[in-house]
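Working notes for the structure below.
Every protein chain of the complex appears in place save one, which is left out.
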Amino acid sequence: MSSQAAGERKRRKIRLEDLLNNNIWDVDPRPHIRLDTSKCRDCNYKPCVLLCPTGCYTTHGDDVLFSYEGCVECGTCRVVCPEEAITWEYPRSGRGIHFRFS
Amino acid sequence: MGDRFDVVVIGAGPAGSSAAYNLAKRGFKVALIERGRKPGSKNMFGGRVYAKPLEEAFDGLDKAPIHRWVVKERLSIVNGEEYVTLEYSGSGGKSFTTYLTDLTDWMASKAVDAGATLITEVVVDRLLIRDGRVAGIVSGSDELEADVVVDAEGVNRLVLEKSGLVERLTPRHVALGVKEVIKVEKGDIEKFFGLGEDEGLAWVFMGSVSDGLPGGGFFYTNRDSLSLGLVIYLEKAVEGMKRHIYDMVEDLRIGPLFSKYVENGRVMEYSAHMIPADPRAIRPPRLVWDGLLVTGDAAGLLINMGYTYRGVDTAAYSGMLAAKAIEEAEGDYSASSLKRYEEMLMKSYVGRDLEKFKGVHDLYMNPRLFKEYPILLTGLLRRLYEFDYGGYRLSEAFSEARRGLVSLPRIILDLLEVYRKL
Partner (left out) sequence: MGLDIIVGIKYVPNTTNVNIDPKTGTLVREGVPSVVNPHDLVAVELALRLRDRYGGSVTAISMAPPHAVAGLEHVLGMGVDRAILVSDRVFAGADTLATSYVLAKTIERIGRYDLIVMGQETIDSSTGHIGAQVASWLDLPYVYYAIEVEYTGDGFIVTRELEDRIEKYRLSKPALISAKMYSLEPRQVTLRDKLRAVLERPIETWSNKDLGLDPNCVGLRGSPTIVSKVEFTPKVPRKNIIFEGDLREAVRKLVQALVEEGVI
């Protein structure tokens, strides 16, 4: 591989999934965040989608899909949601994200 | 439950651990409750801590997990591929870099060594209110009574919210910080930045990195890793985000400023946390109630100086003052007696700096700071330095750089504003 090609490979973004793979979670089988997706259809900017740093919210047409497993418990989605569609609790029993180098 | 504590502290972050440590040292029976599996496992920050206040709050700071003492500061204004950097080198010794996960664990272990009872893996759901005063805490179906409660739950203060003592967080209250910690080869940091073995660099930058939104970035050197991250103020971000925040952070990593330092590195962790933003919005109406004191981020005690955040030292300091106030209250934990805490805090450097820098937030809400001015500044320097034959005079370069961007009176007004608020 030429050194230029190596440089370009290094300058490629890491996919979010792969970034997240560096983290450690003990995922609670019970979700700590619940979403009333019926409220998302009418939500104009859907700020959770671009602001959730771990990509837990994705759009599918007008719908929003949500998965809680990669959540790092920052709390942003609850704050930015204009529809109060999100019920947000901390995971119990020490579960959820386990930061080590932050 | 039969066990009774003098004090229950909610959250073993810097504020809570400091409160518990200073209370236990004074002979109080303290329970320190933390939702994480171990202290530090839920904590995240940018990267640098000012030492002096911590030294006052904790003995033996020399044993703390300190990575590097900051001797070099950089400030960059970025416009796409161009940037202007200001560098300052000093004798250092005032602030150090670390992982907050490690530092918090150390602080909590100090509290335990001093005699506090640490209870991990437990979420506090709400305050136990009896006869109109705080009488302990509730978790699930269990109650724990105490003479007085210290709330140190951090910025996402669900306990205070549920108790109706503060309003629900809105985008105006907070910013979001996202960071990557990147492992590099031993010796790289010394080589890259001309640093000694325990010397560090703190680097902040703003401009196009936040897509014109209020915010900015940070870069810190840890022992053998780099912390690189971005802060975005949510107030303007709700409607103003142009792409995913992860993309913005990754663009930093592979962009012109940092790729040369991190390209051989390996990401060790990807983390995010909220930060108190508008100080007027986030400060609770009061910091004491009957039987309750509020400390740290939960009390909005973060100081945004415009070029650096300070929240760890202020949190620890507030925890220490809460402990002092509890001791001085001599068993009378009414709000009027605990008011001493608020007074001491506001008279201390925490209150003074909060007051001093309270205008920085308004400054941040000026969109020109993140869009037009970085373009103006880099455009000006480009004209000054990049020419083939004839160069520009400063005034020529300036008027060309600002053409169509922002008017002269506007610049003068904005400069006055910066001068007054910084």
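What to note about this one:
Letters A and B mark the chains as written, and numbering starts fresh at 1 in each.
By our rule, a contact is a pair of C-beta atoms (placed from the backbone, for glycine too) under 8 Å apart; a residue touches a chain by one contact, two chains touch by 3 or more.
Fair warning: this is a prediction, and the values are worked out from it, not measured in the lab.
Of the residues in chain B, those that touch the hidden partner chain are 1, 3, 31, 33, 37-38, 41, 117-122, 139-142, 144, 266, 268. Hidden from this view is one chain, which touches chain A at 17, 20-27, 29-30, 92-94, 98, 100-101.
The working rule: only the chains that are shown with their structure count from here on.
Per the touch definition, chain B reaches chain A in the complex via residues 35-38, 40-45, 99-101, 120-121, 123, 140, 155-156, 158, 169-171, 173-174, 176, 178-181, 225, 232, 234, 237-239, 241, 243-247, 249-251, 253-254, 259, 263-264, 267-274. The touching residues of chain A, counted against chain B in their complex, run 7, 10-14, 16, 19-20, 22-23, 26, 45, 47, 49-55, 72-76, 78-80, 82, 88-102.
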